[in-house]
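Submitted below is the structure of interest, expressed as C-alpha cells.
What you see is the complex with one protein chain gone and the rest in place.
Up next is chain A:
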Amino acid sequence: MLLPWEYGVRNLARRPVRTALTLVALATVVMLVFVVVGFIRGLERSLAISGDEDVVLVYSVNSEENIENSSIAARTPSLLAASLDGTMKRFGVSHVSPELYLGTRVATESGPGGLGLVRGVETSAPLVRRSVQLVEGTWPADGEVMVGRLVATKLGREPSELELGRQLEFEGRKWTISGRFASGGSAYESEIWCPLGDFQTATKRQDLSLVAIRLQPGRSPAEVQLFCKERLDLELRAIRETDYYASLQQHYKPVRVLAWFVVVLVSGAGVFAGLNMMYGSVAGRIREIATLQAIGYRRFAILLSVVQEGVLLAAAGSLLSGAFALLLLNGMAVRFTMGAFTLRIDSVAILIGCGVGILLGVLGSLPPALKALREEVATGLKAV
C-alpha cells in the first residue's frame, strides 16, 4: 500500500525556499534541453523538407557535396531537356531549372550585412521548387531580388531592413527587394533569389552551379544518372534531391552529437541540483521514515513517496519550461552555416524535454531515498 499523495506534495512545501530554488534550477536545465532539442529538430526538419522525391540535382562531379563549388556549362539545361524522356513537361515547358548558387557578402541600406546565400534563377524555378511561394510583392525583374522569410536572420539584420522597396548590395551592385517568399521552413527560406542572367552579369560568370530537374511522378533518377555517366565531357553527377539533403544531414551529424552531449552535461548538472535538495530533505526525516516503517509501511512505499516528491518537482519544472519553450523558443530563427532555420518545439521535443526532466527527478531522489531506507528502523527511531 502506498503513502497518501498529499504526504509527498506537502513535503515539498516544508522548505519552500530550497524547493523554489531547486525548481528554478531544474526548469533552467530542462529549458536548455528544450533549446538543444529544438535546435536539432529545427535543423533536421529544415533539411528533411528541403528535398523533393521527384527532383534531381545535376551538378559538377568535382564539387564533392558542396554545390557552391560546382561549375557546369551553361548549355547543360538544354542538353538535359533534349536528352531525357522522364522530365516533367507541361504546355511544352520542361520543368528544368538552371541555377547559379553563391555565398556572398550582402549589405543592406543600414550597413554591411553578413554572408548571404544568393540563387540566380529563371521563371522555371517555381515549377521545380514547388514549396516556394511568393507571399508578398512580385517576382524579381532585372535589378530586383526576392528574399526568403529567414534572410534577415541569416544576414544578422533587422527584418525592417528587408522590406519591399529597400535595397541590398552584393557583387558590386544594388538590388531592389521586389518580393518575399516562404517555403514551409525549408533551407530556401534563408536565400535571396534574383534573375539568373542578371546574377551571371554581376558575378561575371557564364556557367551555372546546378540544374534542378523535376521528373514525372514515380520516375527513377537512373536515366539522368546514366546521361551523366555517358557524357563524360560534361563532368556531371546526378543525385535525387532528398538524397542530397540526407547527405547534408550526415554532414551535420557531429553537430547533433555535440548537441546531445550538451544535453547530457546539462542534465548531469540538473541531477546534482535534485540530489542536493532531496538529500537535504530526506536527511531531516530519518525518524519520520522509521516511524512510517514501524507503523507498517513497506520500504518500497516510502521509496516511491520520496521519488514522487522528486518527480513532482521535476515535472513542475518541466511544465514551466515547456510553456516557456512553446511561447518563446518555438519558431525562433537561428543563423547557421547552411543558412537559417527555426527552432522547433514539437511534440517530440516536448516529450524529450519533459522526459529528461522527469528522469532528473527520479535520479535525483532515488539515491537519497535508498540511503534513508538503509538505516535500521530501531536506529532511525532514535534519530534527532
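What we mean here is this: a residue touches a chain if its C-beta (ideal position, glycine included) is under 8 Å from a C-beta of that chain, and two chains touch if they have at least 3 such contacts; residues count from 1.
What we mean here is this: contacts and distances are computed from a predicted model.
J.: Would you kindly match the missing chain to its UniProt protein name, picking from "ABC transporter, ATP-binding protein", "Chemotaxis protein CheX", "Cytochrome c oxidase subunit 1" or "Ferredoxin"?
T.: In UniProt, the chain excluded from the picture bears the name "ABC transporter, ATP-binding protein".
J.: Check the options A:Ala294, A:Ala323 or A:Leu351 and report the residue that touches the missing chain.
T.: Only one of A:Ala294, A:Ala323 or A:Leu351 touches the chain omitted from view, namely A:Ala294.
J.: Which residue, A:Arg14, A:Arg105 or A:Lys229, contacts the hidden chain when the whole complex is considered?
T.: With A:Arg14, A:Arg105 or A:Lys229 as choices, the missing chain is touched by A:Arg14.
J.: Residue by residue, what part of chain A touches the chain that was omitted?
T.: Touching the chain left out of view, chain A contributes residues 1, 3-4, 6-7, 10-11, 13-14, 287-288, 291-299, 376-378, 381.
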